[in-house]
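Report on the following structure.
A protein chain is absent from this complex, but the other protein chains hold their places.
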Amino acid sequence: MTTNPSKELKTFKNPNPDRKYTITIDTDEFTALCPMTGQPDFAVMEIQYVPDQLCVELKSLKLYFWSYRNEGAYHEDVVNRICDDLVELLSPHYLKVSGDFNIRGGLRTLVEAEYSKDED
Amino acid sequence: MTTNPSKELKTFKNPNPDRKYTITIDTDEFTALCPMTGQPDFAVMEIQYVPDQLCVELKSLKLYFWSYRNEGAYHEDVVNRICDDLVELLSPHYLKVSGDFNIRGGLRTLVEAEYSKDED
Amino acid sequence: MTTNPSKELKTFKNPNPDRKYTITIDTDEFTALCPMTGQPDFAVMEIQYVPDQLCVELKSLKLYFWSYRNEGAYHEDVVNRICDDLVELLSPHYLKVSGDFNIRGGLRTLVEAEYSKDED
Amino acid sequence: MTTNPSKELKTFKNPNPDRKYTITIDTDEFTALCPMTGQPDFAVMEIQYVPDQLCVELKSLKLYFWSYRNEGAYHEDVVNRICDDLVELLSPHYLKVSGDFNIRGGLRTLVEAEYSKDED
Amino acid sequence: MTTNPSKELKTFKNPNPDRKYTITIDTDEFTALCPMTGQPDFAVMEIQYVPDQLCVELKSLKLYFWSYRNEGAYHEDVVNRICDDLVELLSPHYLKVSGDFNIRGGLRTLVEAEYSKDED
Amino acid sequence: MTTNPSKELKTFKNPNPDRKYTITIDTDEFTALCPMTGQPDFAVMEIQYVPDQLCVELKSLKLYFWSYRNEGAYHEDVVNRICDDLVELLSPHYLKVSGDFNIRGGLRTLVEAEYSKDED
Amino acid sequence: MTTNPSKELKTFKNPNPDRKYTITIDTDEFTALCPMTGQPDFAVMEIQYVPDQLCVELKSLKLYFWSYRNEGAYHEDVVNRICDDLVELLSPHYLKVSGDFNIRGGLRTLVEAEYSKDED
Amino acid sequence: MTTNPSKELKTFKNPNPDRKYTITIDTDEFTALCPMTGQPDFAVMEIQYVPDQLCVELKSLKLYFWSYRNEGAYHEDVVNRICDDLVELLSPHYLKVSGDFNIRGGLRTLVEAEYSKDED
Amino acid sequence: MTTNPSKELKTFKNPNPDRKYTITIDTDEFTALCPMTGQPDFAVMEIQYVPDQLCVELKSLKLYFWSYRNEGAYHEDVVNRICDDLVELLSPHYLKVSGDFNIRGGLRTLVEAEYSKDED
Partner (left out) sequence: MTTNPSKELKTFKNPNPDRKYTITIDTDEFTALCPMTGQPDFAVMEIQYVPDQLCVELKSLKLYFWSYRNEGAYHEDVVNRICDDLVELLSPHYLKVSGDFNIRGGLRTLVEAEYSKDED
């Protein structure tokens, strides 16, 4: 029973592109595999962004997170990769991804990556 | 037993228009319907504003929130709409609306919209 | 947009009727109308039961809670009514319903009703 | 502006007198005056009871608590008095009153009085 | 037993007027009456200030808060009035009053008013 | 990268079989798939037991939990199955399994199953 | 400025000796000196009792606690001594003293002593 | 710099052997080495006991805990060993040791061992 | 048993004077006497500073705090005095003292005093 879900993120048109407002989505259900040991890692993953013309559709985001379930992914790498994927998808004014990974060997690791559109 | 309450917001005169002070009103009793599934959504809704000549009357604000009870409303849309309605009503120095929506599909969503009067 | 959902609760066969184990389901998304003022009430509702031959199906329970959304219901009454409905449906070894209603007039009200099957 | 509200508690018929269920009502808005100094005291007051034929009506309970606002009342005394008043009113199977009084002179005081109907 | 306490605030000389330091005083025992319904309101009230030549004497502040007990006072108004009274009394470098009022009709209201002395 | 780990639980000899003491092991990293939708479920899983001759080895328990990662499992069923597996493995004096599953459709579900050895 | 306050505890008549009710008094302002090092110790001290004919007067209890401020007192000893003093004073149905002492050398110590009147 | 401290526990005479009272001592500074990997383990360790003729002296208990710092010790074993050592030392009416060990491999482990003197 | 400890604060050389780093020390064991009533006051006291050439030695700081135990001290005064003493002792880049005093008459008082060395 291991169908890998589609990784395709979907968007909808920002209902209010004239106002710079903030959308924050978080989940405590992110899990991937450690590329070195193959064992599961768990994280609280949070996306915060200021949309420009597009917003990310919630159900496709859920499936996108789910697609990491059986993939190997380093902490530093996966947060940057999610940041890149969402910036490419949404071209937002601002976007931040935070991954707060469960304790391994007594150490908790939080990785935070930000993007700001070059605007004047 | 489903009388839709009036959506008419009422105001009273700001008792101290010379001082820029802050009023924050929040409720954990906001509920609307999901436009896609028709199922209820729930949110903590918070209004923060710096009044100019007018303040929003609390009872009418309660009825206004209540008027969303049987309406379909997207997360991003409803927060911007409340922001627009209150800015139009109050013409405040500053106003911010935050809607913190309950978990759906493992994802929690927070939408925050701000308005600042153009003043010099 | 005010379709009243079906109130019909559904069941599935208890996968382990030989062991007396406990199932606890709670939601902070229960809302009904005050029969006196017609205004919305909100509660955290919790069901705890020891199944005999039947378990309550989760999706139908969600719809059942939802069916109170536009009905008038006194605090004491609604908790007892939910208790009766579930006892009739499930004929469980034990069942308890707790409704923790939001503050009204400065008073918070918690109603708890229990049922135990007469067994020797 | 110091109208003393009526102290008259009102009741309604227990909608389910055949089941022994529990009603818990609490408020953090109880205030009375210290009989020795005349200064205000504040408490979290909680009523828990198992109704027999009668339940206490919430609005009259609010007014009853309010009636202590300008009366002198010792901590030990007021909790027992509320217990007596409610037992006389409701003749319940069980009733408990807890008053958790704010710090005075570095000491916090909690008074708890219980009543159980003599039943076999 | 309803002697209204004196509203007269007292001061003492700032023991260290050369240093701009901060004093924060808060109480969860503020209560007044709603001017519309006559019913009691409750708030956590906080005063924060940077004294210049004078500090407010604590016991007189307690009596001052107490003097609102049987007076009608709107949320927005009472916070501004306390701010004005203390600014007039102390002529401080800075002063802020925050009133965090208990839930009414499902809405919690926080009012915050600030004053800064015009200094260069 | 989807190797299913071995489900084989391992034991070690109880270092103190003469004393009835309690071992409690919990993890917030339990995840399985919903048999109806195929989507991931998440739970805090807790094992509490009084060992007789055998204790469960921690690393094999971690792998055992992990083995559910790509299996379909109903809430009620998985808790009872873990209980059965551990009772069969350990033949303990007492054992309890609690699975506290994340919110789905606004409902949180906790399933608790107990076993007590028949001893006199 | 080291006046040792009177250690004399005072009582008042129990306003309701016919009901066995509970009074709990706690303070986080208990301090004594370590008899070995002479250094200050700090504790949260709690008195819980069911009064018979007498209650302890709060102000005298505050002074009584204060009287330990400059006395040497072992943790185990001081809790038992307070228990003895209050039992002798009040002859209560039940009394319990708990002293929760601040961390010393990485160890936190809680001492709890109970008394129950011999009654049939 | 690795002097192993003395493991010798010391006692003092119970100041009140006629009353059965409770002493609870806890520390979040317990550390030992994992016998399999040699890596450090950490635990919150709690001792609760009802003394008979003897109490354990705090400073020697601190040194006793410290003596595990460079020793290998399994979770189940170390809690039982501490229980045995203290029962042999104190011959108490009752004693309980709880060791709450930090997360390893996503699993938290709590071991609790009790002793009750055979008394009639 | 009331030896007043020495008030003499001691220092040690900052091990890293080239880096501006921060040291924060707090205690919930500060107590002094109210100069008006002679009764004990209690506070959480916190020192935060950026050392230049000297650091304060911890044991002497403990004794220094202890020296206030039997002295009369107003809230505003004692925080400023501690600030002055430490600035004179350490000549730090920055120093802040915060005293958070326990509730008296329903009011909690926090006093915060800062010092910044005049540097360019």
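Going by the order they are written in, the chains are A, B, C, D, E, F, G, H and I; count residues from 1 in each one.
The working rule: a residue touches a chain if its C-beta (ideal position, glycine included) is under 8 Å from a C-beta of that chain, and two chains touch if they have at least 3 such contacts.
What you are looking at is a predicted structure, and each value in this text was computed from that prediction instead of being measured.
**Student:** List the chain I residues touching the unshown chain?
**Tutor:** Interface residues of chain I facing the absent chain: 14-16, 19, 21-29, 51, 55, 58-59, 61-62.
**Student:** Tell me where the left-out chain touches chain H, residue by residue.
**Tutor:** Per the touch rule, chain H residues meeting the hidden chain are 1-3, 28-29, 31, 33, 38-40, 42, 66, 69-72, 102.
**Student:** Considering the whole complex rather than only what is displayed, give the residues of chain A touching the chain that is not shown.
**Tutor:** 74, 76-77, 79-80, 83, 104-115
Here is the rule we go by: only the chains that are shown with their structure count from here on.
**Student:** If you apply the touch rule, which chains end up adjacent to both chain A and chain G?
**Tutor:** Touching chain A and chain G alike, sorted by label: H.
**Student:** Quick one: compare the interface residues of chain E with those of chain I and tell me same or different, with half as the dividing line.
**Tutor:** The interface of chain E with chain I is built from mostly unshared positions.
**Student:** Find the geometric centre of each of chain C and chain H from their Cα atoms only, then give the gap between the two centres in Å, rounded to an integer.
**Tutor:** So the centroids are 46 Å from each other.
**Student:** Averaged over CA atoms, how far is the centre of chain B from the centre of chain G? Could you give it in whole Å?
**Tutor:** 52
**Student:** Give the residues of chain F touching no fewer than two other chains, as numbers and ranges.
**Tutor:** Expected reply: 28-29, 42, 102, 106.
**Student:** Check the chains against each other and report every pair that touches.
**Tutor:** The complete list of chain pairs in contact reads A-B, A-F, A-H, B-C, B-E, B-F, C-D, C-E, C-F, D-E, D-G, D-I, E-I, F-H, G-H, G-I.
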